[in-house]
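Dropping the structure in here first, questions after.
Missing here is one protein chain; the remaining ones are kept as they sit in the complex.
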Amino acid sequence: MSPVPLFVAIPLGAAFLIPMLGIWWKKSGEVLAALSTVILAVMAILSIGSTAVTHHMGGWAPPVGIALVSDGLTVLLLIAVNVVAFLCILFSLKYMTAYSGLPKYYSLFMLMVAGMNGVVVSGDLFNLYVFLEIASIASYALVAFGTEADELEAGFKYLVLGSVASVMILFAIGTVYAVTGTLNMADAAREISLRFSGAGAMNPALLLAAAMFLMGFSLKAALVPFHAWLPDAHPSAPAPISAMLSGVVIKSLGVYAICRVFFHVFGFDPNVTSSVILANSMIWLAVLSIIIGGLVAVGQWDYKRLLAYSSIGQVGYVILGLGVGARVLATGGPRSLAALAILGGLFHLLNHAAFKSLLFLSSGAIQHATGTRDMKQMGGLRDKMPITSATTNLAALSISGVPPFSGFWSKLIILIAVVKAEHYVVAGIAIVMAFVTLVYYVKVQREIIFGSVRGAVEKAKEVPAAMYVPLIILAIVCVGFGLLYPVFGYRILEPARDALLNGAEYVKLVLG
Amino acid sequence: MTVYFLCAVLLTMGLYCLVAKKNIVKKVIGLVIMDYAVNLYLIIVGYKKGGVAPVIERGMNSSMLERFVDPLPQALVLTSIVIGLGVLALMVAMCIRIYERHGTFDMSQISKLRG
Partner (left out) sequence: MKGLSLIVKTISDFVVAFIIIFGAYIVLYGHLTPGGGFAGGVIIASAFILLMLAHGREVAFSKLGERAAHILDSAGALAFLLIGWAGVVGGYFFMNVFGRGEQFRLLSSGMILPANIAIAFKVASSLFLVFSALAIFRRRSFRSMIEGELR
């Protein structure tokens, strides 16, 4: 039996076992969550380079039964989700002791991980929706976990907008079912390409579904103009949850779902007229996110809000890479160029998962030590908290694209692809906004890390080892992706890129 | 075609309620209306004129199978109702907590955070 269902079954089992054991055993949350996330992270890393497999739930072959699919793209996301989840749990062990109701926290955390893994492995549209809802509901509750006024308001906002997104996605799924008569993604893809590739134009109902999907998943991925919930929700959550939300949730629920649905189910076929429109709207969303996320981040003085806006901009880069790749495919351009753009987008996705979760965890460490998130009250953290400052610095350099760190290479690949695809204006915007990213991270460095010790920092002490070890591991990952890409990066990224490029392979994999 | 149109009207009504009303309980009601509009849409997708409930009983022959309505959307709607119930419970709990903190359901008096 393939290990794919375990990625859902283990965290789900932990999520239900924790509150039950928590009645008698106060530490059940910590122990079980740490144990199951370790297992998941090891399993995810071991699945690098494995061949693509399909698991038929209940032994029913698709399109009748529900299939769980693991291909290159799935493995990429599984690694990001499970490794970041493990490090966030490690960080939570010490950080969350200030909160009450810890078994509930760990239970919700594991439910969120189960939902994300489920979204990633699901080969069925409705199953994807159900897991998306599981992950979303857990994250709504986790954002409001502190039940302070701000947290509740942010959680409510997130809940309302997230539910609107879910309604849109369900509507789109219903429409796809009405048109194609199937919910299996591979079967729907085959049906769509058979019926509309020859006809040259897509059914208007299917176009409506595509628009609804794009809107719903963009809300989950917080692309501008659907971003309003993110700058409130991400800073209000406890730091490990912020790291999960910014690091992996918006990617697995938003970006991954966009990839899967648009590249595989709808497909960017040069023979179908509407596919260029879809690709163009992806590029538009990306450019808007890059501009607005970047510019608003510069003006922020709340450290976590700055990071949240920066997430919007950086996810914009990911979508830009994917969108340009999609446009090249849709206009029948060279496949090698599409491959380059998609590779850049996916590489940036992986990098962003590493450095943004590192930044959010370090913001938690700083808040733990100084008791504030206001950058005006900080300064000279380098002297008081050397390890946290060093790792924050590294992540800031990496995200703002300073060579030779990982962020530089992924942005470079995206930019080369955009220029080669002859979108000069978009390339210009992306370059300028890359410098703006540098500007606000220089601001972070100047206000928080360097300078003289002042304000709330005076009494700060370095955080305990349980909190800085995850920071160090993530910092090593940031450097490693930058320097060692030729050694192992291609084993994760290239299968994912090939999976996105060849929609027909996916259909063959699932339907046999 | 008219039923699909009415479904869209219901969805839009829910969206209007969600956007225009300031009271957070009314926002929740708007969201529930949207949710049920989509459930209704899914049921309509599976509808067949003169169809019967897809339940196999003793002594049924295969000619009856032709008359069954599509059971899949009904299963989807059941799942979606369960999910909607979970979201609704969470939303109501949050509304009550917000009321405890602020003493009001009016969003314009609550909002401190600006996206």
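Labels for the chains are A and B, by order of writing; each one numbers its residues from 1.
Note that in this section a residue touches a chain if its C-beta (ideal position, glycine included) is under 8 Å from a C-beta of that chain, and two chains touch if they have at least 3 such contacts.
Owing to the predicted nature of the structure, the values given are computational and were not obtained by experimental measurement.
A.B. asks: I'd like to know which visible chains would be in contact with the absent chain if the whole complex were considered.
C.D. replies: In the entire complex, chains touched by the missing one are A, B.
A.B. asks: If I consider the whole complex, including the chain that's not displayed, which of B:3, B:20 or B:53 touches that chain?
C.D. replies: B:53
A.B. asks: What does the interface between chain A and the hidden chain look like in terms of residue numbers?
C.D. replies: 1, 5, 9, 12-13, 16-17, 19-20, 23, 55-59, 68
A.B. asks: Which parts of chain B are in contact with the chain that was left out?
C.D. replies: Listed in rising order, the touching residues are 53, 55, 58, 78, 82, 89, 92-93, 96-97, 99-100, 103.
Keep in mind that, in the parts below, only the chains that are shown with their structure count from here on.
A.B. asks: Approximately how many whole Å separate the CA-defined centres of chain A and chain B?
C.D. replies: Centres of chain A and chain B (C-alpha means) sit 28 Å apart.
A.B. asks: So in the complex, which bits of chain A are touching chain B?
C.D. replies: Those in contact with chain B are residues 126, 130, 133, 137, 140-141, 144, 147-150, 152-157, 159-160, 163-164, 166-167, 170-171, 173-174, 177-178, 183, 227-232, 236.
A.B. asks: What does chain B use to touch chain A in their complex?
C.D. replies: By the definition above, chain B touches chain A via 11, 15, 18, 24, 27, 31, 34-35, 38, 41-42, 45, 72-73, 76, 79-80, 83, 86-87, 90-91, 94-95, 97-98, 101-102, 110-113, 115.
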